[in-house]
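Could you have a look at this structure, given as structure tokens, before my questions?
One protein chain is absent from this view; the other protein chains keep their places.
Coming up: chain A.
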Amino acid sequence: MSTVVLLLVTGLGLGAVYFLVSSGLSLIYGLMGVLNFAHGAFLTLGALIGWQTASLIGAGTWAGFLLSLLIGCLVGALLASLTEFVLIRPLYERHIEQVLVTVGLNLAAIALFEGIWGTDPVYIDGPAWMGMTTDILGAQTPNHLFITILIAVLVLVGMVVFLKKTRYGMIIRAGVENRSMVTALGIDVRRAFTLVFMIGGAAAGLGGVLASHYFGYVSPMLGGSLLIFAFIVTVIGGLGSLPGAAVASLLVGVLQQFTNYYWGFGDFVVIILLAVVLLTRPAGLLGRKAVATA
């Protein structure tokens, strides 16, 4: 029983990290039709700068940890906004070129990060409490998982409230359905583009800091390895669907943990799940049949 509980909570923690990355990916694709391969770079930079900030303040302190979250979030948002404004916007409606430029940015960013921070992973510490465990039904569960899950839930709630209650949220929801009709109502949908990049980048930066505590290290490769699973999660959930990203994140995270523990091929099972979903529900679990393009 305790093993099952532990696997479940670690799976939820991993799912929480996946959600923080895939939510932005899904919104960006849903609204703009861009598969953003640079999303991992937002995450990695958030993690690296967040770690450096925490190191300056004191890696083992709560102030350092909380500030690293804030800085990671801001760095992710800033890099994502710049990416949209400088690289994506001039290629408006040229989807292939937009995807290619994000691939290029990702490669260049990794090379730059390796040049600055080196290629080796750096093992990190958080506040002492995060390194301890809490007994849940006999399972000694690492405390950092609770923080990761809590923050992912807060981000999900925040995104839902933003999408449901604000005018820009309404524009994004409408744009995901039918972007050209939004422009035909006299709305400059490109402002929403920058906004979804900013929100997605902020969530990814936050995810980067939390992922570094989940795995226990930061590395210029952190984003790349997570991005693959985030893409899979996004496709399984349904491109453009935030609830889909949330459900698929949990599903993939928990499935991966259980399969890894009992059979040792968790990554393979995720690929099988992706294939099954694509064959039976090509639009994903909660996705729409087609995404309108302008």
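The working rule: a contact is a pair of C-beta atoms (placed from the backbone, for glycine too) under 8 Å apart; a residue touches a chain by one contact, two chains touch by 3 or more; residues count from 1.
Heads up, the rule we're going with is that contacts and distances are computed from a predicted model.
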Hidden subunit of the complex - UniProt protein name among "Alkylation response protein AidB-like acyl-CoA dehydrogenase", "MrpA C-terminal/MbhD domain-containing protein", "ABC transporter ATP-binding protein" or "NADH-quinone oxidoreductase subunit I": "ABC transporter ATP-binding protein"
Identified contact with the non-displayed chain, of A:D120, A:D135, A:D188 or A:D267: A:D188
Options A:L107, A:A174, A:M221 or A:V269, residue touching the unrepresented chain: A:A174
Hidden partner interface residues of chain A, rising order: 167, 170-171, 173-174, 177-178, 180-189, 294
